[in-house]
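Note that this complex is displayed minus one protein chain, with the remaining chains in position.
Labels run A and B following the written order; every chain starts at residue 1.
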Amino acid sequence: MSRGPLNSLMEQTGVPAGWQAYGDERRPRMGFFTDTSVCIGCKACEVACKEWNLIPEDGRVWTGESHDHTSQLGANSWRHVAFVEQRKPLRVDGGGESGVDTAAEGRDALRWLMSSDVCKHCTHAACLDVCPTGSLFRTEFGTVVVQEDICNGCGYCVPACPFGVLDQRKIPSTLNVGHKPDLPSFGPIERGETKDGRVWKCTLCYDRLKGGHEPACAKACPTKSIQFGPLDELRERADARLGKLETEGWNGAQLYGRDPDDGVGGFGAFFLLLDDPEVYGLPPDPVVTTRDLPELWSNMIAAATALVGGIAALTLLGGRR
Amino acid sequence: MEFAKLLESWPALRQLREGDPLGLGRAVQSPRSKRLVPRIDEAEHVVQSVCPYCAVGCGQLVYVKDGEITHIEGDPASPISRGRLCPKGQASKSYSQSPIREYKVKYRRPHGTEWEELSLAEAMEMISDRIIRTRAETWEFETEEGRPANRTMAIGNLGGATLDNEENYLIKKLMTGLGIVQVENQARI
Partner (left out) sequence: MPSLGTSFGRGGATTFQQDLQNADCIVIMGSNMAENHPVGFQWVMEARERGAKVLHVDPRFTRTSAMATKHVGIRAGSDIAFLGGVANYLLQNELYFREYVQHYTNGPVIVREEFTDTEELDGLFSGWDPEKGRYDVKTWMYEGMQVHGSAGQREEGYSPTKGEGSGHGGAGGGLEHGEPPAIDPEMEHPRCVLQILKRHYARYTPEFVAETCGCTAEEFVEVCETLAANSGRERTSAFCYAVGWTQHTVGVQIIRSTAIVQMLLGNIGRPGGGILALRGHASIQGSTDIPTLYNILPGYLPMPHTERYGKLEEYIDANTSPTGWWGHYKAYFVSLMKAYFGEHASADNDWLFESLPRIDSDNSVYFTIEQMLEGNVKGYIIAGENPAVGHANGKAHRLALSRLDWLVVRDVVEIESASFWYDSPEVESGEIDPEECATEVFFLPAASHTEKDGSFTNTQRLLQWHWKATEPKEDCRSELWFYFHLGKLIKQKLQDSEEPRDELVKALRWEYPTHSATLEPNAESVLQEVNGWKTESGEFLSGYPELRDDGSTLCGCWIYCGCFQDGINQTARKKPHWEQESYVANEWAWAWPSNRHIIYNRASADPDGNPWSERKRYVWWDAEQGSWTGLDTPDFKTDKDPHYVPPEGARAEDAIAGDHPFIMQADGRAWLYVPQGLEDGPLPTHYEPHESPFDNPLYSQRANPRRQQNKDLAEDPYNPVDGEPGADVYPYVVTTYRLTEHHTAGGMTRSIPYLAELQPAMFCEVHPDLAKEVGLEHGGWATIYTSRSAIEARVMVTDRMRPVRMNGREVHQIGLPYHWGKRGLVTGDSANDLAHMVLDPNVHIQEVKAFTCGIRPGRRPRGAELPRFVAELREQAHSRRDADPRVEPEESRKTSPS
């Protein structure tokens, strides 16, 4: 294998590697468009996700971070609603907040931003590149999924994610109720207990998609802040939405991760924000952390060839079962 | 042939064979991923229900397998909710299956310091006896001013806003028949 074709494959902007290989089974690339201008911060998405994916609870910690007690995405929270209280008006003309003459009253303007965060299902997904077991993979829908029956908990993908989405589930397997049957045994943390050390994150409800159902969070969302659909359509919808909000004079409206030319080739799950990404705790310029990875892969393939011998490999490629 | 199987399972080779040279997609699809079916498609039956929390009245679809609820989600057919649910409604399977849900009658005798076990039938007997006794002991045919009363003021019944209309109907009917007038619910609070 030469590095040439691999590199050219990687360089196709906007097309996720591994997706095209599905051939006839390939489905339109599906994703989320999260429009935070209609998010009411109800957290139905967080609960719908947990109910569907049988995720263990994530700790009962009162954080003081406005109404956000989830704090961040993790192995046990695949949706996370951020709450940002700001002394800023909702509209550029100052409308929306309490008190037009807020200055005269000695008050500041006020707005409360809410945004449901999720795995971005990057076009160029570093997590997938670094996964040595093939647990992380690109599905026929163009999404990025951790396969719980493959993941061995090595954790390589965790630092690879520019958003901090990937996370190992560090709880005793006895609490991992929803996924017991498939649970491989991991080293004892206390006598008599095993822990699940695998990595878990949003699958964009891979199983539901296979059955023709929309993901649980998007289905539950009361105001359709979370929209699910073919990515092309979502991008068109988002552009129109941004145009409308700009016309209406919304303060700081911007799309985040919509653009295929950004550092990760665009998100499969992108956002309309009402302020800069860092305000919501999102990296302003995410970059795929594995830009030089194709080299690593060809090294690995070379090693494989040396191990089993070229003839055997070719025989298999010929289709022998 | 064991060796071939072993080789086939090795991702790097499947990558090449399945046109997925980077091993990022189909080639590494696991057996579980291949056979994945959403559990709502495996339900034995689906029941149309209504959310038990607030009074918006969202439609719910309750999926059942082996006599257990496997999932609850919004009913798209509802003109009110159009398939959507809030966090409470979305958690209502966990409400029915709460880790601290009670399934047995519990009894505390006067001055008791602990709950005791009691059968449901026995509890029903005891409760009906207490109603009959208290009622007999405190019955008012008339008020102190001599106006008709036909009641007991020593028993009350509380609750109803979370219950079904049919349940409220039986409560009010029974209590009226028994002369228990202090019947109240959350509409008051």
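A few comments on the model shown:
Everything that follows uses one rule, which is that contacts are C-beta pairs under 8 Å (C-beta built on N, C-alpha and C of every residue); 3 or more make two chains touch, one makes a residue touch a chain.
This structure is a prediction, so every number in the text was calculated from the model and none was measured.
With respect to the full assembly, the chain omitted from this view is in touch with A, B. Residues of subunit A in contact with the chain left out of this view: 38, 40-44, 46-47, 50-51, 57-62, 64, 66-67, 69-70, 85, 87, 95-101, 105, 107-108, 110-114, 222-224.
Although one chain is not displayed, its contacts with subunit B can still be listed: residues 47-60, 62, 64, 67-69, 72, 75-82, 84-89, 91-92, 94-96, 98-115, 118, 120, 123-132, 134-139, 141, 143, 145, 147-151, 153-174, 176-189.
As a convention for this text, only the chains that are shown with their structure count from here on.
For the pair subunit A and subunit B, the distance between C-alpha centroids works out to 32 Å.
Of all residues in subunit A, those touching subunit B in their complex are 1, 5-6, 9, 17-19, 21-23, 25, 42-44, 46-48, 51-52, 128-129, 133-135, 137-140, 145, 147-150, 182, 205-208, 210-211, 213, 216, 219-222, 224, 294, 297, 300-301, 304, 308, 312-313, 316-317, 319-321.
Contact residues on subunit B toward subunit A in their complex (touch as defined above): 4, 7-8, 10-13, 16-33, 36-41, 71-74, 83-87, 89-91, 93-94.
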